[in-house]
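Before I ask anything, here is the structure I am working with.
As you look at this complex, bear in mind that one protein chain is not there, while each of the others sits in place.
== chain A ==
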Amino acid sequence: MSRTAGPDASEPGAHPVGRRRFIGYVLAGTTLVTAAGLLPAAGAAAEEGARAADLTDVVDLNDVMTLAAEPTAYLIRVEVHDDGTVSFALPRAEVGQGITTSTAMLIAEEMDLPVDRVRVTLADARPELLFNQLTGGSNTTISTYTPVRVAAALARRRLLEAAAAELGTGIDGLTVRDGVVSDGSGRSRDFGSLAAAAASARTERAEVRLKAPGDFTVIGAPRGRVDALDAVTGRKKFAMDLDVPDALPTMVCRAPTINGTVGSVANLEEVARMPGVTDAGVVSTGVAVRAATFGQCIDAVRALDVSWEAGTVDGMSDDDVLRDLGRAEAPMLPRPPFSSTVDEKFTFHFRSNSALEPNCAIADVRPGSAEVWAGLKAPIVARGAIAARLGLPPGAVTVHVTESGGSFGRKLFFDAALEAAEASRLFGKPVKLMWHRADDTRQGRTQPMATSRVRISHIGDRVLRYDQRHTGVSTDLGHGFGDVITAMAAEIPGLDGTFAQVFFQLSQATSYDFGLGGRLLNEVGRGFNTGSMRNVYSPNVVCARELVVDRLARELGRDPYEFRRDHLKDERSRAVLDKVAEVGAWGREMPPDTAQGIAFMHEYKADCAVLVEIDCRRETVERPVRNGVAGPRVTKVVLAVDVGLAVNPLGLEAQMQGGVMDGIALALTSGLHLEDGHFLEASWDNYFYTRQWNVPPEFEVIVMPGTGEPGGAGELAVAPAQAAVACAYGRATGTMPTTFPVNHGEPSFEPVPTVPPVPAPPADGLDHVD
């Protein structure tokens, strides 16, 4: 694939009309409002609605998403206010990845305005945006980088023109600094005072030039998050913090097995009379209760006497799923004549993509209309589904996107929003609905179990084929990715197959020059609640690949780093690998039972290499941790990342750190145990996400200079981190780990009961103050 984009190469998501010249619109209004344009500049041959990029250039999932978003770029508006601030309603979800900050930076850069004068909010569901309101695939900055800057640059241009008119001068003599336009003689006007004069009575088309990257002062400079102060003072509002009148706490009593349904309830009226409880009734997912406090909801959920109907996977356990996957695995082709092979098969258990904020939503359903508040990455799809559930026309449903307390894929779906709408309709009252942590872990969506078989065929040092058969319980992509791919499939040559297969092929790069070969995804439909988890298929696919690359290198007597380096396809890939090897002192002597591991991955138009050191010594693995998993300790991480252009290096570093914490958990500690139709895990002391005692004390992130165009960052580090940890573990223990997490074996905790579905709240908090 081509990765030669320089600073002046065509930019995705808007229409270049020359070197950094684009079309935008000044929209009719009483204050200045601008948007990125669709049309190439006059003189260009393209017709209205034509796309900037050649569709045959589509090489990965991000190209598809960016192209899908492009036709509606002009609907995203920058608005200048008379107080000198600029607002922008971002049609994406902020889930912690930092896009409100990076977007404010893009606008500030093009307008020469302080970042703190840009207010980025999250847009309500806007159906007219079609495919341009889906947060996923690490695509936000890739798809909005140019349209947002075009709108901002046009706003600046209009403000300059308005100032020139007021000052009776030409715009060439004017300068802008911190939102103030000045001429050479001491006269100035601030943006706020120019906002009305710069407005247009009718919508006008205009050509605008973007800043040259060499002139950037905001883009590329490390900057703290715009919401950091709100976060550290407790003022940041998540869905459950909103004060919607009469939206009382609501919870659902759920079945003991996955997706079980209500048969009958023996004591509904009795429960409805419990202290604080206002309503109780059956919804499609269980029995909903509404009360003055969530504490009283929990009491009511625990008191309900429900006779449950079967779930969708009753009786199934891990081994049953594994057997089904074995049957579904596609066969390998015969190996090439005279070749040798390395061939391994790996098992990746179910994982929870629970965020710390559980599934939750507020709903106020009235006769003929509904209003919903939730953290949603696909709000247009959610709105349609809620309308369908309520039997309302979509236009009667308003969906507000709130700040999310994490996502990791969870917020692509809207399970709680649907449930809240249903409960609000049933009770005829607003509800603030939240899942208990036990619900979120046991009935919430998962990254499904998968196996991955990798075979590399070679003659001596020469690799002839790389084949991978990835087989999993099907990943539910029915939140908008599927719609994007369906819509684009007709236009883009070669896009066919199921959503999942297309998604899989588009998201998996062929990083190494390993000759011919193929990667195939087979999925089996089973009644699990699944969804994309951060980095989707890649953590498992890449982990399997990198482990087998390590094994092949060993069998050939080659160094794992040098072997990878020799087979990586381009300079940019080799550069990140070289960087971690150099900074991390690859190959240094390590004590027994400790080792280094190294891994590489390309995705989201970005490259990432990770070097880790792991300590698998017995005294470390068995160090005492109360109600937690100690296990091997990753003691050092060196990560090099090339995202092309890091809009905010500080935010990029944060995403890399978080991704590595996920990768460590996926390799070593985080898995769900399926037993008899339900998951055993019900809290964070069962489901072992990385905790402070698992955190690498040494962690270095190196942001490479890059090539000029932003790639995606939010998910990038997960796969290479999981792979590097797995490779290090294998080298430290002298084994080939084939099951993940490596501690899956016997659960190390006593599972809480499934009936009642949520545990009793402890009452001994004052005995444990510290």
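In the analysis below, a contact is a pair of C-beta atoms (placed from the backbone, for glycine too) under 8 Å apart; a residue touches a chain by one contact, two chains touch by 3 or more; residues count from 1.
What we mean here is this: contacts and distances are computed from a predicted model.
Student: I want to check something: the complex is missing a chain, and I'd like its UniProt protein name from "Amino acid/amide ABC transporter membrane protein 2, HAAT family", "Isoquinoline 1-oxidoreductase, alpha subunit", "Manganese catalase family protein" or "Transport permease protein".
Tutor: Choosing among "Amino acid/amide ABC transporter membrane protein 2, HAAT family", "Isoquinoline 1-oxidoreductase, alpha subunit", "Manganese catalase family protein" or "Transport permease protein", the correct UniProt name is "Isoquinoline 1-oxidoreductase, alpha subunit".
Student: Out of A:Ala73, A:Ala108, A:Ala162 or A:Met240, point to the residue that touches the absent chain in the complete complex.
Tutor: That would be A:Met240, which touches the missing chain.
Student: With the full complex in mind, choose from A:Ile107, A:Val372 or A:Met434 the residue touching the hidden chain.
Tutor: Within the whole complex, the residue contacting the unshown chain is A:Met434.
Student: Touching the left-out chain: which of A:Leu477, A:Val660 or A:Ile702?
Tutor: Considering the complete complex, A:Val660 is the one touching the chain left out.
Student: Please identify which residue in A:Asp63, A:Glu357 or A:Glu422 touches the non-displayed chain.
Tutor: Selected residue, touching the omitted chain: A:Glu357.
Student: Quick one: which of A:Gly276, A:Gly384 or A:Gly478 touches the chain that's been left out?
Tutor: Reading the full complex, the residue touching the unseen chain is A:Gly276.
Student: Can you list, in ascending order, the chain A residues touching the missing chain?
Tutor: Within chain A, the residues that touch the unshown chain are 95-98, 224-225, 227-238, 240-241, 243, 249, 275-276, 292-296, 298-299, 354-358, 403-408, 434, 436-437, 627-628, 650-651, 654, 657-662, 683-685, 689-693, 695-697, 699, 758-759, 761-766, 768-770.
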